[in-house]
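Presenting chain A:
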Amino acid sequence: MTKPLSPQEVARQIREHIPDAVTDFDESAVFARSEALFQVARFLKQNLDLDYLASITAVDFFEHFELIYHLTSITKNHSVILKTRCEKGEKVPSVISLWQGADFQERDIFDLMGIAFVGHPNLKRIFLWDGFKGHPLRKDWSKNAAQD
Partner candidate 1 sequence: MNVLEQFHDWLIDYWPSWAAYLVPALVAFVVLSTFVLLVVMAFIYIERRGVGRFQVRLGPNRAGPFGILQPVADAVKVLTKEDIIPAAGDRWVHWLAPVVAFIPALAIFAVIPFEERAIFTDLNVGILYIIAISSLGAIGIFMAGWGSNNKYSLVSAMRTMAQMISYEIPLVLSLAGVLIITGSLSMVSIVEAQHVPFFLLQPLGFLIFFIAAAAEIQRSPFDLLEAESEIVAGYHIEYSGMKFALFYLAEYTHAFAICAIVATLFLGGWHGMLLPGALWFMIKVFLVFGLLFWVRSTLPRLRVDQLMGFAWKYLFPLALINMFITAIEAIIWPEFPWQLLIPNILIAALLIVLWSGFFRVAGERVSFQRYGRGIIKGLTVTFSHLFRRPITVQYPEQRLTPAPRFRGNMLVWDHDACIGCRACARACPVSIIDIETIRGDKRLIVEKLEVDFGRCLFCGLCVEACPVRALFMSRDYEQASYRREQLVVSKEQFIAAEKRPSAYFYPDLEAEMPPQTLLAPPKEKG
Partner candidate 2 sequence: MPLKTEPVMINFGPQHPSTHGVFRMRVTFDGEVIVDLEPVFGYLHRGIEKLAEAKTYTQVIPYTDRLDYLASMSNNFAYVLAVEKLAGIEVPERAQYLRVIMAELMRIASHLIATGAFFNDLGAFFTPFMYMFREREKILDLFEMVCGQRLTYNYMRIGGVSHDIPEEFLPALRRFIDEMPGFIEEYDWLLAENEIVLARTKGVGVLPAHKAINASASGPVLRASGVKWDIRKADPYSVYDHFEFEIPVGMMGDTYDRYWVRIQEMRQSTRIVKQAMEQLPSGEVRTKVPALLRPPKGEVYAHIESPRGELGFYLVSDNSPRPYRFKVRAPSLINLTVLRDLCVGWKLADAIAILGSIDIVLAEVDR
């Protein structure tokens, strides 16, 4: 079974190396500040052998966005869920230099949710065409509002 590592333990380890990056943890995930996201991710990849990025998801909670990173270690068969919150319009560091698999997923989130990733070499819309206005997966998006 893929063992989900205890978030408390993981948060403790991260806090030892990167002091104020972790804001919170609950029973399944570790929360990090969005500015420190890249350092936390790099720490997780290098020190906890989390070499496989299973998925990146973005959820729109009206006042903020939440980005969820599902990380797995193929060598050790354990997993960690890393989350971060960001405001609308805030840019988040890209993890593409750590895991190339983030390439299309970050473009997908940029296209449909509108979260920009700093450091992504090709941050263009991926599903919708280039002139499309608006980000449809947001909760406050309506088809009529985007017709301009």
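Regarding candidate selection, all candidates are chains of the complex that A comes from, given by their letters.
Keep this in mind: a contact is a pair of C-beta atoms (placed from the backbone, for glycine too) under 8 Å apart; a residue touches a chain by one contact, two chains touch by 3 or more; residues count from 1.
Keep in mind the model is a prediction, meaning the values are calculated, not measured.
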item	value
Complex partner of chain A (touching, any copy) among 1 or 2	2
Chain A to candidate 2 touching residues, read off their complex	1-2, 51-55, 57, 59-60, 68, 70, 74, 77, 81, 99-105, 108, 112, 125-129, 136-137
